[in-house]
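Have a look at this one before I ask anything.
Each chain you see keeps its place in the complex, though not every chain is here.
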Amino acid sequence: MAAAPTSHQLAAGAPWSSLPRGGFRALTDSAPASVRFSVGRRRAARLEVKAAGNIFGDYFQVATYGESHGGGVGCVISGCPPRIPLTEEDMQGDLDRRRPGQSRITTPRKETDTCKILSGTYEGMTTGTPIHVLVPNTDQRGGDYTEMAKAYRPSHADLTYDLKYGVRSVQGGGRSSARETIGRVAAGAVAKKILKLKCGVEILAFVSKVHQVVLPEDAVDYEALTLDQIESNICRCPDPEYAQKMIDAIDKVRINGNSIGGVVTCIARNVPRGLGSPVFDKLEALLAKAMLSLPASKGFEIGSGFAGTDLTGSEHNDEFYMDEAGNVRTRTNRSGGVQGGISNGETIYFKVAFKPTATIGVSHSSAENF
Amino acid sequence: MAAAPTSHQLAAGAPWSSLPRGGFRALTDSAPASVRFSVGRRRAARLEVKAAGNIFGDYFQVATYGESHGGGVGCVISGCPPRIPLTEEDMQGDLDRRRPGQSRITTPRKETDTCKILSGTYEGMTTGTPIHVLVPNTDQRGGDYTEMAKAYRPSHADLTYDLKYGVRSVQGGGRSSARETIGRVAAGAVAKKILKLKCGVEILAFVSKVHQVVLPEDAVDYEALTLDQIESNICRCPDPEYAQKMIDAIDKVRINGNSIGGVVTCIARNVPRGLGSPVFDKLEALLAKAMLSLPASKGFEIGSGFAGTDLTGSEHNDEFYMDEAGNVRTRTNRSGGVQGGISNGETIYFKVAFKPTATIGVSHSSAENF
C-alpha cells in the first residue's frame, strides 16, 4: 500500500481523493492525545444478500415458503384484520382450482394440496394475529438424484438460480417452480375474503387467449361475468365457442409433447375509490409487480393497454357524467378503473401474458414440479 | 350498549364471536383484585395513511418531492455507494432530454430544469451520504385561481386525487403531473452511473411506436444501438424512415389539438447475472412496477411479451450454448435477459405502452404542467 500523505502534503493542497483507497491511513497529529498509526481493515464477513423477495406487501404482508421436497409449502399472513370469518374452506376451493392434474389439459400430479390453518384464527374468525396456512407435501419428488444429471433445461430458471445461489434449482427445492404459488393462492383467498366482506369487491379471472386463439374483446361483458361461466369448461374461458377452440389447440400440442402459452384477463368490480397513491405506488404499478412475479409471465397491460396506443386522445378519453345516485362515473372505461394511479370506482381489468411452458418433450418423471 | 354476557352464559358455551363487537365488556371475577367495569373506547385519532408511495427502492432508495408551485422539485437518494464520481453534469444531460419545450412536437415550457447537488458529494465524488438533488421552479403556474374553476378534466388524475385527498390535484401541487418525474430522472442518472462504472451496463431507450406507426422488430439491432442513433431526430426513433413517419403523425394531431400515444422500448446491455430474486422480487416484476408508475403508462412487456403467446414452447425456448470464453449463452433471447426472475447476462429489453395524453384541445395557459 502506498505511503499516506503527510500533513504537510495535505496542507499543500493535495485533494483527499488522491489518498490511497480503503484501509490505509498514516496520520500525524501534534495534539498530545493523538497517535501515529496505520489502519488495517479487518476482513469483514461477506454477508451478501442473496435470497430476499419472499415477502409481498406493506400492510397485508405475505411470506411464502416451501418447496417440492421438505414438509410442505405455505404462507404466513400478517396484517389481516381481526373478526373476519375464515376457515380452510375459504381457501381450499382456490387451491383446488390451482392444482395440476385437474384435467387432461394440465400437468398430471398426485398432490392433493389440502390446506390447514395453523394459527391466526379462533372458532372460525381471524384474531388479528398472523395466519399460517400449511399445505403438506405428499408427493415427494425432490430426492431423485437422476435429475441432477440433467443439463440445464433451456429457458428454465435452473441456470440463473445456480449462478446466483450456487445451488441447482431443482435440488434447492424448486423455489422457482410453480409450487410456490400455493402460498400465494392461499393468501389471495384471504385477501379476496376481506375485500368482499368490507367492500363488496368481486374478483374474477379467465383465459382470453391460448396460442393463436383470441377471445374477441366484446365477447365478455365484464359487468355481468360470473364464476360459473368461467368454470363451465376445463379451459376456463367464459365463451363456449372459443373455449372449445382453445381446448383443441392445447390438445394438439399436448399430443406432440409441445406447449403453448396465452393470456389471462382479470377483472375487479366494486373496487372502492382511492386505492393506490400517485408516484411510485400507483395501483397499476403494484398490480404489475404482482403479476410479473408469477412464473412464466411476460407482460401486463391495464385498461386499453397496448391497443390504446392506436387511439388519439379524443378517442381514448373517458368522459365523465353523473349517475342518478350523484356519483361521478365515466361513460367509457379505457382507463381500466385507475386514473393517476388511484382507483376511480370503475371496473378494473387487466391482462397478463404467459409464455409457453419451458418444459417440453420430457417424460413424466422429470417434469417440472407443480 | 347491549348487556355483556355473564360468566354463566359464557360457561354455558356461548361462542366468543357472539359477544358484542368493540368496546363494551362487562366482566365479573371473584378474585379480589378484579372489578366489574365497562370499557368505553376512547376515540382513537384517525391517522389514516393517505400519501405514501413517494419512496422507491430497498437498498438504493429514492424519495422524490416537489410540485409545480413551491420552491422546487427534486429527490433524496440514500444508499449510493461512496467514491462514485458525480457532478451536476451527470444529471443535466438527462434532465434536458426530459424537459418539455425541446421541439415543436412536445409541450412548450419555459422551465430550464437546472439541477444542483446540495449534499452527498465532496469534490465531485459521492461520500456515501444521502444525495440531495434540487431543481428549482422558475416558471410558477400553480397560483392561478382560474384553474380552480375548471371541471375535472376527463381521464386526468384530478378526480381520483380529489376523492382520495380532498384536495384538487392542480392546486395540491400537480404531484400527479409529469413534473414529478424530474426527481426520478436525476436519481436514474446516478443509478446509471453506478451501473456503468461497476458493471459496464449500458441503458438505452427509444420510441418504437407512435399512434399506428410501428417500428418493425428487426429494424433495430439491440446489440449495436447507440445513443447517437436515438438522438438523431426529435422523435428519438433510431430508424430515420420511421422516425419521419412518427413525426408526421404527431404533427397531424398537434395541429388539431389532439394527442397520440405510443410505445417506448428500453434495453440494458452487459447486465451482470444474478440480479433479481425468485418469487416476489423477480427482476421483471421490479421493472414492471417502476414502469407502470410512470405517468400515462398502460402496459409493460419483457422479451417476447404478448407476442410470445403466439409461439409454442419449442419455438419459444432459448437454447443454451457455450461461447469461446466458456460462458453459457443463449442462441436466441426471447426471455429478454431474465429467467426465473433472475438476469442471465443477455440483453434485457422491454416495452412500455403510453396512452395518448389526456390534456387535449386546450389553450396554452391551462395545459398540464410538465
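So that you can tell them apart, the chains are marked A and B in the order they are listed, and the count of residues begins at 1 in each.
By our rule, a residue touches a chain if its C-beta (ideal position, glycine included) is under 8 Å from a C-beta of that chain, and two chains touch if they have at least 3 such contacts.
On a predicted model such as this, the values are computed, not experimentally measured, just so you know.
Undergrad: Taking the 2 displayed chains as part of a homomeric complex, how many copies does that complex include in this file?
TA: 4
FYI, only the chains that are shown with their structure count from here on.
Undergrad: Need the CA-centroid distance for the pair subunit A / subunit B, whole Å please.
TA: That pair's centroid distance is 18 Å.
Undergrad: Which of the residues in subunit B come into contact with subunit A in the complex?
TA: Residue list for subunit B touching subunit A: 15-17, 21, 49, 51-56, 58-59, 64, 83, 122-125, 151-152, 154-161, 163-164, 169, 175-176, 180, 209, 211-212, 253, 258-263, 273-274, 276-282, 284-293, 295, 297-306, 308-320, 328, 330, 334-336, 338-344, 353-361.
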